[in-house]
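The complex appears here without one of its protein chains, the remainder shown in place.
Residue numbering begins at 1 within each chain, and the chains themselves are lettered A, B, C and D in the order written.
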Amino acid sequence: MKKITYFPGCSAHGTSKEFDETVKMVMKSLDVQLEEIPDWNCCGATSAHTLSEPLSYALPLRNLVLAEKLDNTTMAIPCASCYQRMKVTKVHLDKNPDLSKDIGTTIVDEGTYQGKIAVKSMLQYCYEDIGLDAIKARVTKSLAGMKLACYYGCLLTRPKAITQFDSPEYPMSMDHIVEALGAKATEFDYKTECCGASFSISNTEVVIRLTGKILEMAKESGAHALVVACPLCQSNLDMRQPQIEKQTGEKYNLPVFYFTQLMALAFGMPEKELMFRKHIVPVEGALAQIGKIEPEPEKVKKPKKAVEAESEAE
Amino acid sequence: MSVELFVTDKAGLTKFYEAIISKNETYAPVEKFGKYDFKRVSSFDACNPDAPIAQTMSAKPLFFPRSAKIMKYTADHSGTSVKETDEDSLAGKRVILGMKHCDARALQVLDKVYNWDYIDTDYQRRRENTVIISARCDKAETHCFCTSLDYDVEHSDAMDVAIVNGTDGKVFIEARTEKGKVFLKEMNIEQRISNNEFQVTDETAPAAVKQQYEAFAASFRLKMDYTEVNARLSKIFDSPEFENVSANCISCNTCAFVCPTCHCFKISDEKVKDTGVRYKSYDSCNNGYFTLMAGGHNPRPVKYRRWRQRALHKFVYYKERFGENLCVGCGKCTNSCPVNISIFEVVKQVSETVSV
Amino acid sequence: MDYTNQIREIASKLFAEGKIDVFVGYRMTGFDENQVPALIRDPNEVSKLVFTDKSVFNLTNYLKQDHTRNKRIGMVVKGCDSRALNLLLTESQVKRENLHIVGIPCKGVVDENGNKMQNCIECIFPNPVVFDEMVDGTPTGSEAPPYQVNTDIQNIAAMDLVERRAYFEEVFESCIRCNACRHSCPMCYCAKCCIDQETSTLYHGANTTSSAFHALMTWSLHLAGRCVDCRNCEKACPSHLPLHLLHKWNEQVIYENFQEHLAGVHEGDRGAFYKYSMKDPDDFIM
Amino acid sequence: MARVGVFVCFCGANIADFVDVPAVVEEAKRIREVKFAIDYKYMCSDPGQQQIRDAIVQHRLTSIVVAACSPRMHEKTFRKALSDAGMNPYLLEVANIREHSSWVHQKDKKAATAKAADLVRMAVAKSIANEQLHEISVPVTKRALVIGGGIAGIQAALDIADARIPVVLVEKSPSIGGKMAQLDETFPTLDCSQCILTPKMVDVASHPYIELIPYAEVLELDGFVGNYKAKIKKKASYVNFKTCTGCGACWQKCPVKVPNEYNMGIDKRKAIYTPFPQAVPNKPVIDARYCTMLTKGKCGICSKVCEKGSIDYKMQDEIIEREIGAVVVATGYDLWDPKPYEEYGVGRFKDIITSLEFERMVSANGPTNGVPVRPSDGKVPKNVVFIKCIGSRDEAKGIEYCSKICCMYTTKHTILLHHKVHGSHSYVFYMDIRAAGKGYEEFVKKAQVDTGATYLRGRVSKIYKKGDKLMVRGEDAQIGQVVEVEADLVVLATAVVPNKDNPDLARLLGVSYDKYGYMSEAHPKLRPVETAKAGIFLAGCTQAPKDIPDTVAQASACAAKVCGIFAGDTMKKDPMISTVNKEFCSGCQNCVTVCPYGAIVTEEVPMGHGSKEMRTVAKINEGVCQGCGSCVAVCRSMAISLAGFTDPQIINEIVSI
Partner (left out) sequence: MEAAVNNQLVSIEKPEIVAPPDWEPVIIGILCNWCSYAGSDLTGTSRIQYPPNIRIIRVPCSSRVDPWFLIKSLQTTADGVLVSGCHPGDCHYISGNYYARRRFLVTKKLLNFVGFHENRVQFSWVSAAEGPKFAKVVAKVTEDIKKLGPLHLYKKENFEK
C-alpha cells in the first residue's frame, strides 16, 4: 500500500465535503493511504498573497514543514487554491533556499524546510502517480454514454512555471481520466477560462457572466455534465447555475461533478455514498445517459489508389 | 689537547640532554616522514640524538643553508639600493645534539674551503657560536667507511663534546675542545657530579673508551686504503671506466644534496615588482647544466664527465689543494641513491683499472 | 617471484640474434641484498642479470638517457613500467622498432623491509600492457582488481582544511629541492625542466619552501593523467616525502571525472590533459 | 633598460569623473621603468595621438602604455600611432581603466583610482616584456565559398563572380531560390517575386565563374582566411545530372506521393521531383526517404520511363574538396512553429494557418491556383483574421525580438486577399505597425484604405470554435474592450527564426552565434557583415531577420569584403602566434594533439650543435596558427610561447599588482 500526505484544505470540511469523501473512497480502493497533516493551517488563499508576500509564503511553509515530518515523498491536495499556494511556495523556496530561514522566523518554529516533498494536486496525482491503466483496471461500471466537459479552471495548470503539469491552455489530463472511466470527453474550448472565482460573493455579476459563458460552451460541446477538480469551480458552476439560467433564459441543466465522484461511481461504489444530494443541479439526467451508447458513424473507406506515404511524411 | 672525561648512565644522559635543551638554542635530529633532519627542538621527546646515520640528514644546512639570502635590493624610480638581509637565524649561540662523527668531521673539511681565499663570515660566525655534541656510533652501518679515510675518529676534535656508549650501560661524556669544556662547565657539570648523575672517571675509563673504538673499527664492512686511491685516481682522468661506473646514474642530484661536504652552490635572484632577493642555493655536479655557461657552453655535457668531476673533486683536487679528501665516509649518498650507486664501489672500481 | 633464469636466456638469445645493443635489467648491488639497474652491453655479462621481488626500479627511466637513446634496447618491464613505456611511445620519446620489451607477469615488489609495496597491493595492471614477449610465455590470466581509492588519499582527504594545510606545509618544508623525484620519473624527460630554465618565469633557483611548493605543484600537474604510479620518485626522495599522495590524488580526480582515464593503458592514449570530452564535469564552473 | 611612456586618458568625463586621473599619472611615474607619464582629455583624438608620437621621439621610449578604454576598442588606433612614430606597433599595451574601472566602480572613486593605478602598473610590467612583432604575409586562394542559394547567396555569388573571382555555391536543397521563390508578390511594390528572382537564378547557373553545387552540404572547413579547405558532401540525387534533360517524365509517372515542402505541405509532390517548375538546376532528384525502389526495392518506374537512362539507384553520397579563400554564409531563416499558442487551438483547428501557407495559396503557381481556401472544408474564406507577432516579441512563448518583416507581409496579404476574394474582409490584430523602410509606411496606409481591412490593436487571447467558424477573441486596446471576430480563416504571422542548422554550421565554421541561433557579426555597428573569424562573412537572415532589400544589400557588402581579401596575392596576418623554442622542445607532440587548427607539424633537428643524430621537435605553421595559446599551456617544457601573451608578459602582470 502506498502512503501519501493529504492536505484537505478548509473547503473539504464544508462546501466540498463530497470531494473530500470521494477522494478518500477512491484512494482507498486504489490502495493509497492518505495521511492527513496533523494540525494543518490555512493555506493563505486567496487573500494572503494580495496583502503580505512573506505571510503568503509563511502559511504554506508551515504546512510544508509539517508535511515533510510525515516522511512521505508526495503530498496531494484536492483543492486547487490550496495546491496553488503550496506549489508557489515550494517552487519559490526551492529557487531561493535562504528564504526559508527568513520566512521561518515569522512562523512558529516547527522545524526546517528540506524541500524533499513533491506537491501535487489530486488530479495530478491520479494522472501521474496512479496512472490511467490502474484507473481503467479498477472500473467495474463503465460510464459509457456520458458526454462530459472537463473544466480545469485557472489554477490547476497555470502558470506553467509553477504547476509544471499538463498544458496551461488546453489540458487533457482530466479528459483522459474520464475517458478511462468509459465516458466521452467533449471538445471543450472553455476548459481553462475564468469562472469568476472568489468574486462569487463580492461581485456576483462577474461570476454570472463568466460562468454563464462556460456553461454555454459546455452545452454547445454536447456535454451532459461538467467535471471539475476544484471546490470553487464546482460551487460557482453548480450553485450559480439556476441564477444564471434565470438571467440568460437558457436552460443548461448541467450537473457539475468532481472527477473523484465519477471515479467512485465507475469503481462501482454505491451512489448514495457519493453525496450527489449535495448538488444544486440535479444529477439524475446526466447519470441516466450511462449506457446509452450512440452508434459510431461508419468510416468511409477510401479505395487505395496510389501508394500513400503521408503518415511517414509527417 | 686536554680531555675531560665523565661517565654516566642512560638516565643521566637523558637528564643532561634535557638540561641542554632547556637552557640553549638546541638543534637535534627530528623525525619527519621516517627521515631525521636537524631542527630546532624545545623538548627531548621531540628529537632522537641517536638517529641512525642512514636515516639522518646531514647537519650541514645549519652552517651552509640549502638556500641563503645573501642580499635584498630595491630598484624603483628613485634608483637601486641594496638592503641588509634579515638577521641570520643561524648565527646565535647554539648547541647541536646527536651529530655523528662523520658529519662533525665534515665541517672541519669544509672549514678549509670557507677559510681559504674568501672568508665566509656568515659560515664562520655560525661555526664559532655552535657547540657540537656528537652521538657515538656503536657499529658501522652498511655504507659507512669513515675509518678508511684520513682522519682519526678516536681522537677527533671535530665535536666539542663526544658521547661514547660504553659497556654495561655506561655512557662516557668527553669534552674534546676548550669550547666543550667551557660548555660542560656552563651546564653545571660540578653539580651533576655532586648529584651523582655524573661520575668522575677513574684511570680505566680511557681504556674502556678505546676498547669501544676498536670494536667499532672492527665492525666496518668497507675498508680501503685511500692514500693509495688518491694516487691512482690522479692518473686516471681519461679512463673509460668512468663511463661504466656512471651508466646507472640518473643524474638526480640527491648525492650532492645529502652530502655533508659538497659545497657547490648557485646564485639566483627572485625579483617581483621593485624588490628582489638574491639567494645562494645548493647546486649539484650531477646536474646536466652544472656550470653551464652563459654562452651555452657546457664543459660537462655528458654524464660520465660529471661523475668524473664528482669523484676527482672529492679524492684528488680537494686533497691536492687542502690535503684532505672531500669525503667523510658517511655513506649518506649511497643510502639516498635511487639506484644504489656506492661512491665507495665506484672509486674502488675506477682506481683498480690502474696500478700505482 | 624469480624470473632470473628466463631473463638471462632471453637476453642471451637477443644478443645472439643481434636484435639489441643493450639489455636493461637488474643486477645485485654486490654489497647487499638489494638490486640495481643493469645496462648490459656485453653478452658475456648476461649472467649478472637477476629478477626477483626486489627488482623495484622502473627501468623505463633509462630510455631518456644518452646511452640508450637511438639504440636497440631489450628491456624488462613490469605492469606499471609498461604503462610508462606506453606513454613514452605515445609521446614519441622512444621508437617502438628500437625496443624489445620483455614483460614480467608481476606479483608485486617489496620495499627495503621486505613488505609488499602499497602500490603493488593496489595494482590493477600486474601484467604489462605492451610487450614483445612474456617471460612465462603468456600473461597470467588473472583478472586485475578494480580501481580502488588509495587509503592514504582517503586519510588525507578526510582531514579538515587546516590539518591538511599543516600536513602539506611539512611536506613542502621538508623538501630539499634536489629534484631526485623528477630525475627518477620516467615521464619527466624534458630537454630542460621548465623549473630549471633560468629564462623562464617558472624558474625558482632558491631552495625555499615556496619554491618547493611551486615546483612540486607544477610537477604534479605536469604528471597529472600521465603518472603510472611506479613510485620511482618516492623511492628516490632523500627526505622520504609522501610524493605519491599528489599523484594518486590527481589520478583519482582524473579517473573519477574524465571517463576513467588511467595513464598509459592503451598505446596512443595521451595524458588526460591532451584530450577532452563533452561529458567532462562542468558544474564547478559558474 | 626599458623606457616606458604612460598616457592616461580622461575620456571626457567617462574616466575622469570616477577615477582621479592625475593621481594615476603620479602613481605611474613612481614605476622605475616609466620615463614619461601624462594625461589628456581624449587620448584617441588626433592631438592625443600626437602627444604619444612626440613623446616616443623625445623620450626615446621603448614601450607605450595607454590607459583608456578597452583594448577591444582602440588598440588598433594607438598601434597605428606608434607605427606612425616609427615604433613597432606591438610595443603598445592598453590598460582598460574605463570598462574595467571607471564605469564599474562609480560609487567609490578611491577604489577605482587605486584599481586604475594597478591596471596601469600591470600594463607597464607587461609592456616591458613586449617584443617587436611583424605582420605575417600569407598567400591566398582566390576562390569564394557561398553557403546557401537563397536570394542572399545568389546575390553574393553573382557579385563576387562578376569581379572574376571563382565562386563555389553550395545549396542544401535540389534547387537554388530559397524562401523568395516561395513568395507570390513582394512588398512594397507588389513585384512578382518569381519574375525578379528567376533571371538571377538562371544567371547563377550559366555564370562562367560560378560552380553551382546543389543538393549538397558543407561538412568541414579547415584552415584560415585565404587558405580554407572545405569538404562538401554532394547528397546522392540518384539522377545523373549530366545526362538528364529535365523532361519530367520521371516525376509525372512516379506513383509515390508525399507532402510538397515548396507548397508548405498543402499539396503533394512525387518521390522523384523538382521542387518547383522554375527550379535551377531544373533536374529532378529522388527523395530517398520515400522512393519505394530505394526503401523496399520495388517499383523502378522512373528508371523505365527515362529515355536517357539517367536514373541511378546505386548512386552514393560524394564528398568533394575545394580550396577556398573566403566564405559567405547565407543560410536564411525558418519560420517559428506556433504550437505553444495552445489558447488559439493551433494544431486542433485546421483553419488556422501560417502566413507562408497563405502566401502559397494566393500564389498563382500555388496548390490552390491562387485562391485561398479553408483547409477544413475547401471553402473560400470571406472573413480572414490576421494575427501578427506570433512568437515575435513574446518572451513567454516565443522570442524577444521583432521579426521585422511580418507587418509588411501581413499588409501585403490583406491586399492579396482583397484582390483574390471578392467580398472578403481582413481583420488584423497587431501590437504595433512597424513600417520603417522606403515606401513602407505609404504601402501600409494605402493598403488600409484600399482593402478596408479592420485593424485591431491588441493581442488575441483565445480562439474557439463555434459551428464551422472560428471565434477570435482579443482586446481592442483602442476602445479598451474585448472583441470577438467570427473568422473563416485565421492567418498567423509567425516569427522569423534562424535556420535550425545554424548552430551546427556555426560550430563547423568556427564562428559564434547568439542565443537564438543567429550567427554573430564581428561588431554590431561597424562590422555588420564580418564574423569574428577572419574570412567568413554573413549575408541575409543568417545574421538577423531582414527583408529582401536589406538582404540583397548585405549580400553585396559581403561580396565587396570578399573581393577586398582577394585584392592582392598575399594577405597580412596578425603576428600574435606561437613559436617553438627548439632547444627546449622534447618532441612529445601533445601540442600537435590539442591544436584546433592542425597548425603544428614536426621537424627533425640535430641532437646538439653539429650532432649527426636527429631528434623530432614541433614546428608552427604560421599561416595556420590563430594564436589561441592552447599549445603553450600544454607544453610542459615551456618550449612554445605565444607572441603578445608570453609567460613573462602574463607573469609580469600577475606580480606587479
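One rule holds for everything that comes next: a contact is a pair of C-beta atoms (placed from the backbone, for glycine too) under 8 Å apart; a residue touches a chain by one contact, two chains touch by 3 or more.
The structure presented is a predicted model; accordingly, all values stated were derived computationally and were not measured.
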Among D:D20, D:D118, D:E217 or D:D488, contact with the omitted chain is made only by D:D118
Per the whole complex, from D:P22, D:G437, D:G510 or D:P528 the residue touching the absent chain is D:G510
Answer key for C:I124, C:I156 or C:V265 versus the chain not shown reads C:I156
Logged for chain D, residues touching the omitted partner chain are 70-73, 96, 98-101, 103-108, 111-112, 114-115, 118-119, 122, 507, 510, 512, 514-515, 520, 532-533, 576, 594, 596-597, 626-630, 632-634, 642, 644-645, 647, 650-651, 653-657
Had the left-out chain been drawn, it would touch chain C at residues 156-157, 161-169, 172, 201-202, 208-210, 212-214, 217-218, 220-221, 224-225, 245-246, 249-250, 253-254, 257-258, 272-274, 276-278, 280-282, 284-286
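Just so it is clear, only the chains that are shown with their structure count from here on.
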Per mean C-alpha coordinates, the chain lying farthest from chain A is B
Expressed in whole Å, how far the mean CA point of chain A lies from that of chain B is 90
Dist(centroid_CA(chain C), centroid_CA(chain D)) in Å evaluates to 51
Chain A and chain D have mean C-alpha positions lying a whole-number Å distance apart equal to 48
Flagged in chain C as touching 2+ other chains are 192
Touching two or more other chains in chain B are residues none
Contacting chain pairs, sorted by label, are A-D, B-C, B-D, C-D
Residue set of chain D touching chain B in the complex reads 29-32, 34, 608, 655-656
Touching chain A in the complex, chain D uses residues 255-259, 265, 271, 289-290, 292, 341-343, 345, 348, 462, 464-466
Within the complex, chain C is touched by chain B residues 32-35, 37, 57, 66-67, 142, 221-222, 243, 247-248, 250-254, 256-258, 266-270, 277, 279, 281-282, 284, 288-289, 302-303, 336, 338-342, 345
